[in-house]
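Following: one structure in structure tokens, then a few remarks.
Apart from one protein chain that is not included, each protein chain of the complex appears where it belongs.
And then chain A:
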Amino acid sequence: MLRHVVVVGASAAGLSAAESLRSKGYDGKLTLIGEEPHPPYDRPPLTKQVLSGVWEPERVVLRDQTAISKLDADVRLGQTAVGLDVSQRTLRLGPRTAGPDPARREPQSGQAGTGVEQLAFDGLVIATGVRARRLPGSELAGVHTVRTLDDALALRSALLSGPRVVVVGAGFLGTEVAAAARGLGLDVTLVDPGPAPLQRQFGVRVADLVAQTHSDHGVRLRMNSGVTRFVSTEGRVTGVELTDRTVLAADVVVVAIGAVPATEWLADSRLPIGDGLECDATCRAAPGIYAAGDVASWYNPRFDRRMRVEHRLNATEQGSAVAANLLGADQPFAPVPYFWSDQYDVRLQAYGIFPRDATTTVVHGDPSDRRFAVAYVENGTVVGVLGWNCPPRDLRALRQLVADRAPDLVGR
């Protein structure tokens, strides 16, 4: 019988876990801890509507005050977990450390007088997400990352002065930022060591079209280019030096080179840490301790592999699944991951997984019409489907292909 559940992380996954606990009948004590000072908010719009200025920042809030009150939870914002004792079932909490990068904070000891508080729990949900990966020189003025609302507002503000923008990293975040900055009419260069944007994610066929789309909209692409250093004057970035020694002049640099799971506070917990907090198929890391969202690495039986998913829908679904399991459901979490990205007039939608060695087949429409879908096939099984402005009915049918075929993987 659970009496006190603590949810560490007050973004989409943590909120979903907290709400699901209540909707599934948990009526014990509930504590929700959020490192940021903001109430739970939605991250996908940050690089889309917020950066482009289409939305006022208030619109990203996930729940109004009434809905948060209905949770009947002790919601602690601006606090962060700094340690976990699994056998004693206690968390150590501290205030959010001032400074731009909490990841660099030294773990604090539990001694009195350091502002550290002990919090006992009997059920725990770890939903601490990820932190933006940084490059040396990130402390320079004009160098940005985009992970939090404050990050997005700072970048939005910087973009309003009409800077020359260099985006480092052509993954989902980098390509969305480049598109938003071009939408504001700015001079934008997109840099990546790979041969084309999103190639790591979706392979050559789709990546070439992504490259073409960005070129068509006036983004300069510097692919096959690494960054050696930032050039600066008086603490402000003025350029980005590439591996071929050319320097791209820049007033604003956006570093979008991926993210790392926020597990540093678990270093002494003896919980298994790999690429994220490693859990079993039910998302359990230890008895009564579960993980959800970007931080969770778990075994997905549908695809017969361990995965960690940084997508918005997964945060909600995994939060809900973990709540059910904490209350005794003990069910494997076997979703078909879903992801979308909006860039210019292109809506990319992806169901499933996209292994590097998968073969690709166009299964709907024609890429030259910019309205098509590609299936990703691994060992004779469709494991992923990517739609590019694909009509919804067709895309839903294709998603079913991924959902239906994948169980065959488990049976073999």
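Quick note on the criterion: contacts are C-beta pairs under 8 Å (C-beta built on N, C-alpha and C of every residue); 3 or more make two chains touch, one makes a residue touch a chain; residues count from 1.
The rule we apply is simple: contacts and distances are computed from a predicted model.
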{"item": "UniProt protein name of the chain not shown, from \"Ferredoxin\", \"ABC transmembrane type-1 domain-containing protein\", \"Pyruvate dehydrogenase E1 component beta subunit\" or \"Sugar ABC transporter permease\"", "value": "\"Ferredoxin\""}
{"item": "Residue of A:36, A:317 or A:378 touching the missing chain in the full complex", "value": "A:317"}
{"item": "Missing-chain contacts mapped onto chain A", "value": "16, 19-20, 23, 42, 44, 62, 312-313, 316-317, 320, 338, 340, 342, 347, 349, 391-393, 395-396, 399"}
